[in-house]
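Missing here: one protein chain of the complex. Every other protein chain is in place.
Per-chain numbering from 1; labels A, B, C, D and E assigned in written order.
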Amino acid sequence: MFHHSSKLQYRVRVDTPNPAFAKHLQQAIGGIEGEIRVAMQYFFQAMGCRGDDKYRDLLMMTATEELSHIEFLGHAVALNLEGAPVSMQDEAAQDPVVHAILGGMNPRHILSSGLSAMPVNSNGVPFDMSHVYATGNIGADMLANATAEAGGRVLASRLYNMTDDPGMKDMLSFLIARDTMHQQQWLAVIEELGGWEAQLPVPNSTPQEHEAVEHSYYFLNTSLDEPTPEGRWSSGASLDGRGEFTVREKVEPLGQKPSLGKAKPMSGAQKEQI
Amino acid sequence: MFHHSSKLQYRVRVDTPNPAFAKHLQQAIGGIEGEIRVAMQYFFQAMGCRGDDKYRDLLMMTATEELSHIEFLGHAVALNLEGAPVSMQDEAAQDPVVHAILGGMNPRHILSSGLSAMPVNSNGVPFDMSHVYATGNIGADMLANATAEAGGRVLASRLYNMTDDPGMKDMLSFLIARDTMHQQQWLAVIEELGGWEAQLPVPNSTPQEHEAVEHSYYFLNTSLDEPTPEGRWSSGASLDGRGEFTVREKVEPLGQKPSLGKAKPMSGAQKEQI
Amino acid sequence: MFHHSSKLQYRVRVDTPNPAFAKHLQQAIGGIEGEIRVAMQYFFQAMGCRGDDKYRDLLMMTATEELSHIEFLGHAVALNLEGAPVSMQDEAAQDPVVHAILGGMNPRHILSSGLSAMPVNSNGVPFDMSHVYATGNIGADMLANATAEAGGRVLASRLYNMTDDPGMKDMLSFLIARDTMHQQQWLAVIEELGGWEAQLPVPNSTPQEHEAVEHSYYFLNTSLDEPTPEGRWSSGASLDGRGEFTVREKVEPLGQKPSLGKAKPMSGAQKEQI
Amino acid sequence: MFHHSSKLQYRVRVDTPNPAFAKHLQQAIGGIEGEIRVAMQYFFQAMGCRGDDKYRDLLMMTATEELSHIEFLGHAVALNLEGAPVSMQDEAAQDPVVHAILGGMNPRHILSSGLSAMPVNSNGVPFDMSHVYATGNIGADMLANATAEAGGRVLASRLYNMTDDPGMKDMLSFLIARDTMHQQQWLAVIEELGGWEAQLPVPNSTPQEHEAVEHSYYFLNTSLDEPTPEGRWSSGASLDGRGEFTVREKVEPLGQKPSLGKAKPMSGAQKEQI
Amino acid sequence: MFHHSSKLQYRVRVDTPNPAFAKHLQQAIGGIEGEIRVAMQYFFQAMGCRGDDKYRDLLMMTATEELSHIEFLGHAVALNLEGAPVSMQDEAAQDPVVHAILGGMNPRHILSSGLSAMPVNSNGVPFDMSHVYATGNIGADMLANATAEAGGRVLASRLYNMTDDPGMKDMLSFLIARDTMHQQQWLAVIEELGGWEAQLPVPNSTPQEHEAVEHSYYFLNTSLDEPTPEGRWSSGASLDGRGEFTVREKVEPLGQKPSLGKAKPMSGAQKEQI
Partner (left out) sequence: MFHHSSKLQYRVRVDTPNPAFAKHLQQAIGGIEGEIRVAMQYFFQAMGCRGDDKYRDLLMMTATEELSHIEFLGHAVALNLEGAPVSMQDEAAQDPVVHAILGGMNPRHILSSGLSAMPVNSNGVPFDMSHVYATGNIGADMLANATAEAGGRVLASRLYNMTDDPGMKDMLSFLIARDTMHQQQWLAVIEELGGWEAQLPVPNSTPQEHEAVEHSYYFLNTSLDEPTPEGRWSSGASLDGRGEFTVREKVEPLGQKPSLGKAKPMSGAQKEQI
C-alpha cells in the first residue's frame, strides 16, 4: 500500500522561470528516459517478481522513490512556467520577446494544462506504457533497469548543461546522483546472483538442448567490404564461460529461397495471384 | 548501402501449420522483444555513433543480421497460416475445429494481411519506433542492446516451449543461439572500453561537480515497515570504485511542501482559483 | 514524497485461477477506465492545482490510494495466471482444455510478462498517458474525475458479473465501493464551490464579452426529419441561471461557402491546382 | 444517414493570417479537448444507446453539429496558413522574420498538408480514437460529455486569449457559446433522469450486494502528515442519499503481504528464481 | 455544414447474432481499411483542396457518404452482440458454449462498450488519425483514396467470406459495391486531369532542375544473386512519357563512407567517444 507525505523528496527552486526549459524538463517526466517510466517499470517488475522476495522489496522501494521524482519534477515544470504569457494584450502582442517565448515553449502548457506539468515528453508526445519492461526474468529486468537509469542519467546530464539556472542545476545534480546509485544497484543484483558468468545467457534456465550452440559464439560479419572489427567479442572466452568467441565472414545463407506459391481462392487476392 | 541475397539466413520448416502459433510468433517480429526493434535500434545507433568507428561497424553489421531474422520469421508466420480457414462454407461453418482455430488466431491474419506476417506483436499491436533506444552514449546504448537481446532470448525460449513443431523448434534454437551471442557482444564492448568500473556511472563524462555525490551511493528504503534488503547494493565499494554503498531508511524529505498559489487571470481557471 | 508499506490495501484471494479472467482484469489496470489512469490523473491534477491548497491535498491523497489499487489488482492478475500452461509437453499438446485456455488468455501473459500483470488493457493495448486529463481548471478536472470513476465503477460491476470466483467477487465489491465514494467526492467539490449554478459554464471566469451569448442556450436540431427531443435541455432556465433554454430546428448555416482558391507555386501541389 | 450543405455553420474570417495560431488552433480540431473527439464520442454513444430513443437522437444531433465545427475550424487553420513561407528564396532566407515564422509554426503544415488542417493537436500528435468514451451507460456517458465540453470551453477561452485577430475572436466566441450549451445539455439529461441522487452511484443498477458498502462513504486520507481536508465530502449525507460521509485516517492495510513464490520451470525465468 | 436523417443508408439485418463476427466487423469501422479512415481522409482533403472547387465538392460528398457507412456498420456490430453473455450465472459458467463465445469475442465489447461498436479494429486497437492521408496535392490524394478503397474492398470481400449470415452478406455486398465505385471515382479524377502521363510524376509541378533525372528511370537491382525481374518497369517508355526505363544491377554506391568523428564535450557521450 502507498502513502504520501506533504514535502517533496528534494527542494525545487527556480531562480529565473523559463517556459522553454519547462518544455525540456518534460523529457525527464514523460520521456522514455523519464521518471514515469522507471516508477512504473519497477512497480510492475515488483508485482511480477518470483523467487527471493528481497528483490521484490528492492524493486518496490525504488519504484516508490521514483514516484517522488515525478513529483518534484512536476513542481519544477510549473515553477518554470510562472512567467509564461497567457493572453495577447495589445502591448504584449507587439513584443518580440513574447513571441520568442511562445515559439520556444510547448503551447499545450498554456492551452491544455494551464501552466503545469503533463505526462508527455519534450515534443509533447504522451508517455505510453509499452515502455514498461517487465519480463518476469530477473536478469532481463535488471538489465532493463540499468539501461533505464543510464538513459536517465544521460538525460539529466544534458538538461544540466542546457540550463544556467542555479536552482535547476541543484535539482538536476540530485537526479544525476540518484541515477548513479540506481544504475549500480541493479547491476549489483546481477553480482549478487553470481555475476555475469552465472547469469548469462539470459535466461540461464533455458536447457542447452534448446539452443543450436554451434551458432552461439560467433560474430557474424554481414558486410561485403569491411573487415570484422576486432575486440573482446571476436576472440577469447565467452562471457558465460561456456564457449569461445569466433568470427564468421561472408557466410553463406543457411536457408532456402522462400516462396509462398499461389494464393488461395476466396482469400481476397487478385485473380492473377490465384 | 544495403544488399540482399535470395536465400534466408536460416532454414524455415513448419511441419504442422498452426495459425495460433503464427499469432504467437508475431511477438518475435513486432513485439518490443522482437527483431524489428533490434534491427532498427542497432541501425540508428550506428548512424549516430561517435568515437572509434569500429563500434559503428559492429552495430551496422548486426543490424543487418537482424533484418535477416525478420525475414525468416516472416516466412515462418506465413507457413503457419497455410491451413487457416478463409471462408465459412456451409460445412466448415458447422465445424467446431474451424471455430477453435479462428478463436485462437489473429483475425487480421485473414482480414488484413491475407495469411502473412504483419509488423505487429502477438496482440496485434503495431510496433512503434519509440522503442528504438539510441542515445549517442555508447555505454547507455550497449546496456540497451544487452537488454533487448535478453528480452529477445527470454521470448525465443518461451516460444520454443509453446510449440511442439520440430521445424519451429529448430528455427527457434537458432534464434536462441544468436541471442546468446548478441547479449555477449554488447557486454563485451563494455569490457573492451575498460569494464564497468571505467564505464560507470553512465555517462562517465559528467563532471563530478555536476553531481550531488552525497546522494550517489545510498540505497533509499522508502518502506514504512520493511527492513532494507541486504545485498551487494547495501554495503561495500560501489561498482564504479568511486564510493561506498550505504543505506538510508525512513529518510526525511529534503524539499518544501509545494504550493502554486493563485491562478492567473485569463489562464482558463475557475474564478475560485484566481 | 511517497512511501510504501508491505501489505496490500485490500485482501486478494483467487479460489480458482482463471487465465482468461486475468486478461479481463487487465482492463481495470491498463484500460482507460482503469487504475493507472486515475492514479496518474489525480497526481498530475494535484501538481497543477492552483487556488485553495486543500484541493491539492484531496487530489494527492486519492492519487495515492489509486496506486494501491493498481497494486492489489496486479497481484490478482498474477494469482489468476497460476494455472496457465507454459509449455506444450507432448500430453498437454493433445489436451483440448489447454488449447481452450490458451485461446482465451492473453498470450503475452506467457510470452512477455512471465505470468504477471502488464500495464495494458484487456486487448493488450498499452495504457497511454494522453488519457490523463488535467486542465488546471478545477471544474473541468472534477468533471473528468467523476467521469473516470463512473467508467471505473461500470467496469468493476461488469467484471463482477463476469466471474464466479468468490475471492474475485470480494475484491471487486471493494473496488465498486471505493468508486462510489470517489464519484461522490469529486462532485462534492463542485457543491463545495457553490454548486452547478456557480461553476457553470466551465470556465466560469471567461468574461461574458468573450462569448456570443445569443448562441449559448439553444439546442440545435441538425436532423432533417426528426423533431427535437423534448426535455430539461429544451426549455426552462439554464443550469447556470444565466439564460433560458430554447430550440433551433433546420437552422440556416451562418457562414460562407469555403474556398481556398489556387495553390501557391512551390507548395508541392499538382500543376492543375496552381 | 448524413448529409451536407455547402456553407459553414459559422462564418470564418482571418484578418491577419498567423501560421503560429494555425498550430494552436489544431488543438481544437485534433486535441483531446477538440471537435473530432466530441463528434466521434457522441456518434458512438448514439450508436450504442439503449433505453429511451430520445437520448440517441439527442446524441446524434449534437454529433452532427460537432462535425460542422471541425469543418469551420479546418477552414480557419487554412486561412491562417495563407502567409506561410514555402520556399527559401535567396532574399527570404536572409529574413529573420521568415525564420521566426518557421520556428513558431508546425513544419508539417508545409511539409505534409500543404498549408491546411490536419487531424492532430497543437504538438502535431494525431488524435487517436481511444479518447472516444462510450460505455453504454448513459450516466457515465453524460459525465464524459460534460467533461469533454468543459475541457473544450477551457481550450476555446484560452485560444481566445492567445489571439488578437478580430475574426478569430468572433469565431471562438461562437465556439465558447456552443460549449456553454453543450455542457448544460448533457448535465440536463442527468436532471431529466432524476438528478444526481437518482443517478448516483453510476451504474445505479449494480445490486447493493455486489458492493462492500462499508467502504462506500469514507474519504481515505493516505497522507502521513496532512490532516484530512474538510468539505462537503468529509461529512454530511452522501450525494446519492444512501449513506453518510466519514473520514478514515492512517488506516491499516486490509490485505496480505503479496508473494508469488518460485517461478515455474520452463517459464523463462532465471534459474535462481525457480 | 452537416445534417442527419434518421434512417440508415442501407438496411442492416442480422439473422444469427455472432459476437465473434462483431469483433471481425470492427476492422471495417476502426481498421486502417475502415470507414472512419475514409470519412476523415476525404473530409480533411476537402478542407485542404486548392484549385478547381469541384474536387472539394466531390471529396466532401463522399466523406459524407462514408460517415453513413460507419453508422450502419456500427448498428451491425451492436446487433451481432445481442446474444453475448454478460454474466457468469452458475449454469452459464458451466456451459462450454459460453466459454467458446467469450474466447472468440472482444471482451471490451462487454467490459467497455456495453455491447456496442467501438472505434477500434478487430484486435481492439483504436484507430489513430495519422492514417488520414491528405497532402494538399490532388494527385497524391487521389492515389491515397484509391488505395484506401482497394484495401476497403479487399476487407469487405474477406468479411463476406467469413460469415454465412444472409443479412450480413447482404450488407457487405452493398459495401463491396460502393467500394467499387469509390475506387473508380478517384482514379477517374486522374483521368479527368489528363491521365497518368500528365499527372506523373507526382507532384508534376516540381521543376525538372530540382530532379537528378539521370536517376529517374532505372530500376535498381540490389540483389547479389537474383537477375532483375523483367516487365513493364524494366524497359520501354516511362509512364510519364519523359524517359525510357532501364535497369542497373550491382551498382556501386555513389556516396562516401559515413563517419561522425568524435563526440562533443558536454554532449552526454562516454569519455571514450570524446
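Following the convention adopted for this analysis, a residue touches a chain if its C-beta (ideal position, glycine included) is under 8 Å from a C-beta of that chain, and two chains touch if they have at least 3 such contacts.
Note that the structure is a prediction, hence the values are computed from the model and not measured.
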The omitted chain touches A, B, C, D, E
Determine which one of B:Gln9, B:Gln27, B:Asn80 or B:Gln199 touches the chain that has been left out. B:Gln9
Could you tell which one of A:Lys23, A:Arg153 or A:His215 touches the chain left off the display? A:Lys23
Of A:Pro17, A:Gly83, A:Gly104 or A:Gly243, which residue touches the hidden chain? A:Gly104
From D:Asn123, D:Asn145, D:Gln183 or D:Gln270, the answer for touching the chain not displayed is D:Asn123
Across the whole complex, list the residues on chain C that are touched by the chain not included here. 154-155, 157-158, 161, 224, 266-268
Residue-wise, where is chain D in contact with the chain that is not depicted? 1-6, 47-53, 56, 86-88, 90, 93, 99-100, 102-103, 106-108, 110-112, 114, 120, 123-126, 135-139, 193-194, 199, 202-206
Using the touch rule from the top, list residues of chain B that touch the missing partner. 1-9, 30, 36, 40, 43-44, 47-48, 50, 57, 60-61, 63-65, 67-68, 70-71, 74-75, 78, 112-120, 126-130, 132, 134-137
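FYI, only the chains that are shown with their structure count from here on.
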Between B-C and A-E, which chain pair shares more contacting C-beta pairs? B-C
For chain D and chain E, let me know how many angstrom lie between their CA-based centres, rounded off. 26
On chain D, where are the residues touching two or more other chains? 3, 5-9, 32-33, 57, 60-61, 64-65, 68, 71, 75, 78, 114-116, 125, 128, 130, 135, 137, 154-155, 157-158, 161, 222-224, 226, 253, 255, 258, 260, 263, 266-269
